[in-house]
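For subunit A:
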Amino acid sequence: MRIGLFATCLVDLVRPSVGFATVKLLQQAGCEVEVPLAQTCCGQPAYNNGDRHNAASLARQVIDTFYQYDYIVVPSGSCGGMIKVHYPELFKDDPDYHAKATNLASRCFELTSFLVDVLKVDALTVSYEGKLTYHDSCSSLREWGIKQQPRQLLHNLGGCQFMEMANTESCCGFGGTFCMKYPAVSTRMANDKIASIQASGADTLVAADLGCLLNLAGRIKRLGLPIKVFHVAEVLADMAQGPGIGEDEST
Partner candidate 1 sequence: MKSQSYAFSTNAQKALLDTQLQRALNKAGSGFIDKRRAALDALPEFEALRDRARAIKEHTLSHLDEYLVHFEQQVVANGGQVHWARTPAEAANLVVDLCRAANAQHVTKGKTMVGEEIGVNEALQQAGITPIETDLGEYIIQLADEPPSHIIAPAIHKTREQITALFKQHHARYGLTKPLETVPEIVNEARQVMRQEFLQADVGITGANLLIAETGSTVLVTNEGNGDLTASLPRVHIVIASIEKVVPTLEDATVILRLLARSATGQEITSYTSFFSGSKRDTDLDGPEAFHVVLVDNGRTEMLGNEYHPMLRCIHCGACLNHCPVYSAIGGHAYGWVYPGPMGSVLTPLMIGLQQAPDLPQASSLCGRCAEVCPMSIPLPELLRQHRFKLHAQHSAPLLTRLTLGAWAWLARRPAIYRWIMNMISRVLHHLSRKHGRLRRLPFASPWTRSRDFPAPQGETFMSAWAKKSRQEGGDK
Partner candidate 2 sequence: MTTAREAILASLRHTLGRGEATETTASTIQSQIQQHGRGPQPNWMEDDVSRFLNKLESVAGTLNRVTDEAEGVTAIHAYLQQHNLPLQLVSAKSAVLDKLDWPADFAVEQRTATGNDTTVLTEAFAGVAETGSLVLLSGMDSPTSLNFLPDNYICLLQRVHIVRHIEDVWDRIRQQADRMPRAVNFITGPSRTADVEQTIQLGAHGPRRLHLILLE
């Protein structure tokens, strides 16, 4: 099974360990993983800012680069959702790329869903010492219908207590350029999400989207709260011993 890994621009720039964790998980499960060089951005920032033209250019690049693989796996519901849900719409007037986009969409998976639904990974012999809560990113929930899969993987971790928080399905306030355009509203949404995290009693926040995680970790750190933040790939790949997102490197 040849997987093309689409790391995403945020993982690439800010947290490569998520990329390595993803590769580890896929290789462990017996997949051959390649990281094609020609990957940059899925085009979602352009798309959500109304720029169909640039979004389509970047989409063609992604399609052309990843078409050759059996699957394209993405450690993000958001970027993955762009490919799966929105690429076909982007090319509704271009029959050639519409067909390619639809085809690629059928082979595109978010990481936790790929592990559970395709690779049938049941349990990982991994432990994490701590009380863990999970934030469902909006795209994972609503573009993919992913809810149970990450929990299935996390519930089976040794040494860890899973605390389900209230309002898991509320947006954290990232929303791509939304958090830059409407920062006060965005911060308020982050505050609400953090209040839910605190109320759950968890000391660790996990999610499958780095955008959400950067947003929440950034606010958590500004507030000086003792909550560790990891991407779900890092925890599942047993790579969550080091500093969490936004944490001092000496941790």
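The working rule: contacts are C-beta pairs under 8 Å (C-beta built on N, C-alpha and C of every residue); 3 or more make two chains touch, one makes a residue touch a chain; residues count from 1.
Candidate selection criterion: all candidates are chains of the complex that A comes from, given by their letters.
Since this is a predicted model, take the numbers as computed values, not measurements.
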{"item": "Neighbour of subunit A by the touch rule, complex-wide, chosen among 1 or 2", "value": "1"}
{"item": "Candidate 1-facing residues of subunit A, complex", "value": "7, 9, 11-20, 35, 37-41, 43, 45-52, 54, 57-58, 61, 138-139, 141-143, 167, 169-171, 173-190, 192, 214-215, 217-219, 221-222, 243, 245-251"}
